[in-house]
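Only a single protein chain was left out; the remaining protein chains are all shown in position.
Labels run A and B following the written order; every chain starts at residue 1.
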Amino acid sequence: MEIKKGIAVSPGISIARSLIIDSEDYRIPRRPIKPSQRITEIQRARNAFKDAIAELTRLESAQDQAKAGKIKDIFAVHLRFLHDRSLRKKVTDLIHSDLVTAEYAVSTILREIASHFTKVKDAYISERAADIYDIERRLLRQLLGKKHENIDHLTEEVVVVARELSPTRTAGFDRKYVKGIASDAGGRTSHAAIVARSLGIPAVVALEDLTEYISVGDTVIVDGNRGIVIVNPDQQTIRQYEEYSKEFTELEQKLDAIRQKPAVTRDGIEITLLGNIEFPNEAEVVLEKGGAGIGLYRTEFLYLNTESEPTEQDHYEAYARTVRVFADKPVVIRTLDLGADKYTQSKRFAPEPNPFLGLRSIRFCLQNLTMFKKQLRAILRVSVLGQVKIMFPLITNRQELMQAKMILRDVMEDLDDESIPYNRDIPVGIMVETPSAALTAHSLATDVDFFSIGTNDLTQYTLAVDRGNELVSMLYSTVDPAVLRLIRNVIQDAHKAQVDLSVCGEMASEPEYIMLLMGMGVRTISIASPMIPEIKQIIRSVTMEYCNNVARKVLGMDSERQISAYLRNAARKILPEAF
Amino acid sequence: MTIGWINTILEMQAEEDTLENVEYETELEIKNTEGLHMRPAMQFVDIANRFDSEINVSNGETNVDGKSIMNISMLAATCGTKLKIRAKGPDAQEAINALRELVEEKHFDEPTPKR
Partner (left out) sequence: MRFRDFVCFDATITELQASDREGSIVELVSSLDKAGKLGNGKCVEITRQVIKREKEASTGLGKGVAVPHVKHKAVKDVVAAIGLSSTGIDFLALDKQPVYSVILLISPADDPDKHLQAMESIFKHLQQDRFRKFLRQCRTPKQLEELLIEADEDPSL
């Protein structure tokens, strides 16, 4: 029995057989094959080359020479490599001689070639190693992509174990069979964690080397409350966990019972509780859990799933589905926040060295207006179906905001010309998630109808920490005094300018932080649906007076540790069972 | 196959051998500043593949197939490196000439170091 500690990211307990899935980016384990499987593996390798060539040929011809000559060149070189017979022979020879899988052979041979390059002193040549890794990834995608079928045809309950999980992968899990998730990498607010939480699948991440301790078929306990994973538990441990699991389910059911009740404090102040969603099918879950609308509809999923750009109609249908579920309740649609996510970076031909600070999100959209327009048109068209609001992410200065609004206006004019109806007065707001926006909120407030504070990114940019990097993710804290100061600034500026304000980051779904936010003046929050009942319970159990006191005390503290400890205590007094 | 048929093939091969046994060799210096990185390697390989002859490239330490981009780029030849090109086949001479034009006259249509 092996007990591994990680970070709990999605609550719940599950006990099931493990299913190990390979990820795209890391070392492929050496799994031996039988001599009789040689031919199949060699054929797999050959097919991977063939399919990679087809994919790359498509991508290359889609490049406009005027705009992307260099990219076309890079693709041309990659294609020559994929066509190179001696490369293919090296791969198939390795499969044959060493009895290894196609993935292992591809990875080994290409990394060998790449390391050959990195040894050369000349910078131009050693940088070419990056091209080799890209070719490796492309081939592995072909090989591993087919393996997705394993997980799509489950017949029994499993716990999925992986080195790392993409949000797309995670969103595709069938809740009926995937009962738990455990990964080596990842952090508290990584995208995959957010998806696991929304789907209600217990998950533990940042286990570092779990995949090395697990073999196919091992039984695994995932404790998504305490952040523990137990491999091959003994009978006693299993019994203990089964008990614990029952208790936890009972608590969940109790919380669900308050779904119909309003989110009002004991002294009568109402808080608007909205849900964050990513996929249209989460909309119903928000309603089930008692959410009063959608405060953040992340639209990136449309781009992460497919190789080709979604059409305006694809956007429209996804949004329409969600808006119809909510009819008269608000739905805030956030425009594309693409770019820094490694999944979009891996699709890029020339990955940016610092994607978080690069051409992402609204900047990316303003440089790709034809794509941006499709989304804006869809959002405007859908605005007649319900109470739709539009929100621009990552605005750092007024100029960006004006540019975005200008394009929105141009799109409205186009729709007018085509006699397509839309809500002319659609509320337009922004995510305040950068220090610059937070510090100039007073000036931005004059041009928007609402603000939504994105505490995840605001914290990352303010503290200069990558939340997905398990080496530093412990430095990330939304109750760092610097971050709190900025949040307070935004709340005050919004209040002065009489602009609606909400908080949509993970901070709002932490039982420990919700009182602080309320005490600071927040009256609307948007959180992942599973947390809605619990947060509502806290709201119903406190008085605003108590929250104001909490906020006053905290804002006078200057150490994150002191603040965290104080808040944990304050929350424990209100909701002891959850702690 | 009948014996007669096999004999004909052998005769044809013998004839081909004498025709094919044309070998040409030359030494080329890489003149462009960035050396034999991806794009030039690609151009080199594209030209080599136009010809039927076998093409070998050696940098003094290793000898590689000039038609394979993997092999050529692994030579990692920098500016100033001298490569020995050997072509064997019916169009060996044209191959050598084409390659010389690419490497030494056009230097892959890339800049050379300023003096």
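The rule we apply is simple: a contact is a pair of C-beta atoms (placed from the backbone, for glycine too) under 8 Å apart; a residue touches a chain by one contact, two chains touch by 3 or more.
No experiment lies behind these values; they were computed from the predicted model shown.
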- Within the entire complex, the undisplayed chain is in contact with A
- Listed residues A:403, A:489 or A:541, member touching the removed chain: A:403
- Message: Just checking the interface: what residues of chain A touch the absent partner chain?
- Response: 366-370, 373, 398-399, 402-403, 405-407, 409-410, 413-414, 417, 443, 446-447
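Throughout what follows, only the chains that are shown with their structure count from here on.
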- Message: What's the distance between the Cα centroids of chain A and chain B, rounded to whole Å?
- Response: 50
- Message: Considering only the defined contacts, which chain B positions touch chain A in the complex?
- Response: 34-39, 41-42, 45-46, 65, 68-71, 73-74, 76, 78
- Could you please specify the touching residues of chain A with respect to chain B in the complex? 73-74, 76-77, 80-81, 83-87, 113, 116-117, 120, 122, 124-125, 128, 131
